[in-house]
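Take this structure, written in structure tokens, and hold onto it; I'll ask about it next.
Each chain you see keeps its place in the complex, though not every chain is here.
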Amino acid sequence: MAQRDTTWGTERLGALSDGVFAIVLTLLVLDLKLPDLPRGYAEQEMIGALADRVPNLVAWVISFFLVARIWIVHHGIIANLARCHRGTITWNFILLGICSLVPFGSGLIGAYEWDPLAIALFSLIFGASGLALGLLARHAAVETHLHHERTEPALLRRQWLYHAIGLPAIALVSILFVFVATFVSLGIWLLEPLIALSVERWSARRRRQEGVRS
Amino acid sequence: MAQRDTTWGTERLGALSDGVFAIVLTLLVLDLKLPDLPRGYAEQEMIGALADRVPNLVAWVISFFLVARIWIVHHGIIANLARCHRGTITWNFILLGICSLVPFGSGLIGAYEWDPLAIALFSLIFGASGLALGLLARHAAVETHLHHERTEPALLRRQWLYHAIGLPAIALVSILFVFVATFVSLGIWLLEPLIALSVERWSARRRRQEGVRS
């Protein structure tokens, strides 16, 4: 019912997104289930029960820092927008919807530690998050009337390419390795920040070289 | 104890509402319950258990995007207000109270997939949300001393009519079909965005025609 061309400031878009990210980040810890010991247990059993949680702790670290990475990129995209319209809000909800599935994915890994299907679903969710993040960046890049004077469309276009191609590609590799070696499927997500950093440095060097040539 | 005529800015009204909407959106995923498999299960059982979750996933998609729609309309209404008073806050809490029942309604559907009563309650909650949203829009339209210079009372009046009549009507159709075909009862909610879009276009065309005549 809103006018097609109504635009708003981005404060509440950011506030709602921060709320969803904060809850996702905090719910993840619920997958570190408390040990379930009988009355009059021996201390040895508590140590064993907590040691059993170590794979879950690894899954928690991966999930927490992937969601943190998504927040950082989201924060950077929205900071490039002075205003938003219904399209921005729709792309943002698609991203939030996929991110709100993360606790389901990491809960599956928490309950069925090395199950291939659980890890494949976990990777699928993060791959889809990357795609949605990339599409949000693309939207922000092309809707020039939402920009402010410090907006960097080139930066938004790089975000779009890396996240819409890079994260689904990592997810694909992760899913393929599910049938070979599940620890690679999870481990590759630990490498993602390094991959992102390398791509960023290589891209910055290329831009400098092109700047020199021209 | 506040003065009758005290008004405040809408920042904290928006922040509290964003918090409630963010939690409702994120709690919905808890209805996608994790499969409960015995130790030493076959991979086939995991696939079956996850396939059993597909109706829940459909219910999740419907709930998520209906709550997202409510947020979008709420955001548009509040953006039309420069200030709020106790009446605004009261109507807003009635809306938030009904919205906070959504996880109960969609949890019922999650647990008792095609139960007619569960679907009727689910539809009742969304119909009531629409009514509350419409009443908030009506309040915003008539309390002219809360407006700022860019407020569009005509837009608020259209919001009031569509949501206070349209969503309860869809809910009524959904509840009636519960006794005939439950998939129609849920499916009609998937059509709601299309219905809203059609009404919006038709209403915009009519306004243009009236503009031409006068």
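Letters A and B name the chains as they come in the text, with residue numbers starting at 1 for each one.
Note that a residue touches a chain if its C-beta (ideal position, glycine included) is under 8 Å from a C-beta of that chain, and two chains touch if they have at least 3 such contacts.
From a predicted model like this one, the values you see are computed outputs, not experimental measurements.
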In total, how many chains does the complex have, if 2 are shown? 4
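Here is the rule we use: only the chains that are shown with their structure count from here on.
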Between 0 and 180 degrees and rounded to the nearest 5, what angle rotates subunit A's CA atoms onto those of subunit B? 90
Between subunit A and subunit B, what distance separates the C-alpha centroids? Give it in angstrom. 26
Using the touch definition from the top, list the residues of subunit A that touch subunit B in their complex. 1-4, 6, 8, 11-12, 15-16, 18-20, 22-24, 27, 86, 89, 93, 96-97, 100-101, 103-104, 107-108, 111-112, 115-118, 121
Within the complex, subunit A is touched by subunit B residues 14-15, 18-19, 21-23, 25-26, 28-30, 32, 34-35, 37, 43, 46-47, 50, 61, 64-65, 68, 71-73, 75-76, 78-79, 152, 155, 158-159, 162, 196, 199-200, 203-204
